[in-house]
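A single protein chain has been omitted; all remaining protein chains appear in their positions.
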Amino acid sequence: MNAALSIDGLEVVFDRFRALKGVSLEVKSGDSFGLVGESGSGKSTLLKAIAGLVPAASGSIAVNGKTLGTRRDKAFYREVQMVFQDPYGSLHPRQTVDRLLQEPLAIHGFADGEKRIQRALDEVGLGTGFRFRYAHQLSGGQRQRVAIARALILEPSILLLDEPTSALDASVQAEVLNLLEEIRRRRKLTFLMVSHDLAIVTHMCERLMVMQNGEAVENLTASQLIGHRVTKDYTRNLLRASEGFVRTA
Amino acid sequence: MSTLLEVDDLRVNFPTRTGLVQAVRGVSFSLGRERLGIVGESGSGKSQTGRAIMGLTPPQAEVKAKKLAFDGIDLLAAPARQRRALRGKRIAMILQDPKYSLDPVMSIGRQIVETLRTHEKVGKAEARDRALAMLEAVQIRDPARVFDLHPHEVSGGMGQRAMIAMMLIAGPEMMIADEPTSALDVTVQLDVLGILDKLVSERGMGLIFISHDLRLVSSFCDRVIVMYAGKVVEQLKASELRDAQHPYTRGLLNCMPRIGFERHPLPVLDRKPEWAA
């Protein structure tokens, strides 16, 4: 039994609108799993449902073999953490980096806070020079590094990544992707990563799921996608669209 | 091709506590009824260039230019009232951060309707219909539902498209699109680009397309300006972007992952001080 995350028939409903219509998926421990698909197809909702930020209407979610109830306990948050899409919105505007990183440690009652903050900052490549800055004193890439440090500080085994680089420019994106890969290797993390860029998904993930309109379209391995060995039209459209804009007229 | 916008030696400076920040340092270009791309890394001054043209620069900054004219109107000399009238009606800008630019406590639909009604005299019902049509045009499924949602209830891509709908609804002659598609999946991205493309080719709109996705820009735009540290380092035809000469442009192209090319880790930019000179 080495599934880090297994989801079965997950449904999420917002006032009668079914954002997820019975999605199932399994991620092996240490794997990196990609989610791609149409905008509004429920990728972020899937991550939020796992994290307990939106309630599931039916279906089950199991983390490391343990099925989750409707309420998440503190132990859960030490297993699963999330990095949000928008680095400009995910850091509290009135808190220094130091304070941001201290909060999870205070909630979970860690005593060796000083050392952990130091280590987390080193790990994401931010020296101590950044420790007492406010979010508005950081660039987009630096903010995303802080967000990653915050997610890592509780030493989770599963990281949920919601388009972690879509707000960053190409060179910073490369830096953050390299950082994520290195951390995954070093800490043997499991990734569940949303991205709309197929190139990023094939770069980062071994397996992926294509979603449309709240449903899974198909499950693929990265090499299947690279070799265009796909079965569904929608996936084919995605692949074609990734090649750039083609003027019809 | 008639010139819509002329920019000559545009400079944007921020006096800050730690000295003068020169965000834009002498940018010149002209725009006809075409698609002009501006690319460059984060902080290179792309957004500030767009904002200066719009007149949305923060008040503490100073904007200077030898010439900054839209359709013969000298924008820097124009009175505030005239600029406000231009903004939204004749020149529109899709701001970079839809989450920050949308009002968090007002529904998406109402925001679009209000935008329309500040620029045109239309009835409530007609405004609603046009807003719904616009949402549909930007490929939002079930526009009637999304119309009543608040910004936190829509997905990242839907927020971005709502913003685009809001800017297109008044039918501007010139559009500055600042990273308009960064949160969209590739198929919807192409649909949105298709809309912008049609506006350029059919209605003769001028489009400035700001992006850091060089691949997209090279396939979508006619011309591309490459910016670094507030300056234009290269100006070329979009189709020739792949054979760009400047090491910075090549570096930016090189650090993007590509389907079918395994490179671990990805190369990153090695910035040279002489690029900024």
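Order of writing sets the labels: A and B. Residues in every chain begin at 1.
The rule we apply is simple: contacts are C-beta pairs under 8 Å (C-beta built on N, C-alpha and C of every residue); 3 or more make two chains touch, one makes a residue touch a chain.
In the analysis below, contacts and distances are computed from a predicted model.
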Identity of the absent chain, which is to be given by its UniProt protein name, from "Acetolactate synthase", "Aldehyde oxidase", "ABC transporter permease" or "Succinate dehydrogenase": "ABC transporter permease"
Touching residue (missing chain; options A:89, A:125 or A:244): A:89
Option from A:20, A:51 or A:238 whose C-beta touches the chain left out: A:51
Chain A, residues in touch with the chain not shown (by the definition above): 51, 53, 72-74, 76-78, 81-82, 84-86, 89-94, 96, 98-99, 103-104, 107-108, 128-130, 132-134, 136-137, 147, 150, 154
On chain B, residues whose C-beta touches the chain left out of the figure: 17-18, 58, 60, 100, 104-105, 152
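One rule holds in what follows: only the chains that are shown with their structure count from here on.
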Computed distance of Cα centres, chain B from chain A, in Å: 27
Sites on chain A touched by chain B in the complex: 14, 17, 36-41, 44-45, 85-86, 88-89, 139-141, 163, 166-175, 177-178, 181-182, 196-200, 202-203, 213, 225-226, 237-239, 241-249
List of chain B residues in touch with chain A within their complex: 40-43, 97, 99-100, 140-141, 145, 153-158, 161, 182-190, 193-194, 197, 201, 212-216, 218-220, 251-253, 255-260, 262-269
